[in-house]
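All protein chains but one are shown at their positions in the complex.
Moving on to chain A:
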Amino acid sequence: MATTSLGTRKPSRREADSGGPKRVSRRRNIGDLRVALFFVAPAVLGFVLFYLLPTIRGIYLSFTDYSILGNPVWVGLKNYLKIFQDKLFWNAMGVTLEYVLLNIGFQTVIALGLALLMYHVAKSTLIRGILLLPYLVANVIVALLWFWMLDYQIGIFNQMLQWLGIPRVAFFGNEFWSIPTIAFVNIWRHMGYTALLIFAGLQTIPKQLYEVANLDGASPWQTFWKITMPLLRPVLLLVMVVTITGSFQIFDTVAVTTQGGPVNASRVIQYYIYQRAFSEQDFGYGSALSVILFIILAVVAFLQMKFLRGNENDLD
């Protein structure tokens, strides 16, 4: 959405520039270049030092054996071949996928519901602000707060389960529950933020469409499926590209609560990379793992964007 508005703006500005005599506009191009270099220099330096070179270096390191001490030793595809036979890697991928599916699945549905409520029922900024609050608080804080509330012995949540006659659950300490619990904690943190993004999308749907549907006697249910959802789909997919990319990189919550346990039940991919690279000083292997994560994210984003573009065409 944002990128399309960029696209429409650029040509019109260019036309305006080429409207004048050619000689003038060319002189201006070169004249601006010197100033422009001055203006972009710090940002370009940051881009090259902390994005571009690290990307190249990361790919290079993934083909080496490197333990911080000494120099990287080129080993070709060894790291990648090892990864494909690494049970912990496959476990991490499975665990991460389980997390992403639970997190994104529930979060998107809940956020969509909240966004509809924000749009149709409660228009106050205060309510939107309250629902956004958890997102503004650090992951670490949110994780520790829920770690306490979900404590097996004296956590308030288990206390409430007991009042309801339901047996206590070791949320973070149980192999089955650890990932759903972490997924839930992050749904709690992100649902308001995601709802606001979807809410912004709802505001772009022309109001007349609802009025027409209303005059035609469409039920709210019909209006939702026939008008809201088709028009919201591009926004919804864009939101999902962003949330899924973030979800794959779950780290903070795991790092301060379960630390990958019990056994390997919550060792998500980024935590595994962290352990291999920093606890075991195996930078080559860690880099190869992060290259694989990068490729997975790029493929997922690409598939979604393709899907997204197809939908935009349908609507226009």
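Throughout what follows, a contact is a pair of C-beta atoms (placed from the backbone, for glycine too) under 8 Å apart; a residue touches a chain by one contact, two chains touch by 3 or more; residues count from 1.
The rule we apply is simple: contacts and distances are computed from a predicted model.
J.: Would you kindly match the missing chain to its UniProt protein name, picking from "Heme exporter protein C", "Sulfur carrier protein ThiS", "Carbohydrate ABC transporter permease" or "DNA metabolism protein"?
T.: Record says "Carbohydrate ABC transporter permease".
J.: Which candidate, A:I182, A:L238 or A:A265, sits in contact with the chain we can't see?
T.: From the options A:I182, A:L238 or A:A265, the contact with the absent chain belongs to A:L238.
J.: With respect to the chain omitted from the figure, which of A:F63, A:W146 or A:F171 is a touching residue?
T.: Of all options in A:F63, A:W146 or A:F171, contact with the hidden chain holds for A:W146.
J.: Could you tell me which of A:Y80, A:F106 or A:W188 touches the chain that is not displayed?
T.: Counting the whole complex, the residue in contact with the absent chain is A:W188.
J.: Mind pulling the chain A residues that touch the left-out chain?
T.: These residues touch the chain not displayed: 1-2, 6, 9-10, 13, 16-17, 25, 28-29, 32-33, 35-40, 42-47, 49-55, 57-58, 61, 68, 113-114, 117, 120-122, 125-134, 136-141, 144-149, 151, 153-156, 159, 163, 188, 191-193, 196-197, 200-201, 210-211, 214-215, 220, 235, 238-239, 242, 245, 248-249, 251-252, 255-256, 270, 273-274, 277-278, 283, 286-287, 290-291, 293-294, 297-298, 301.
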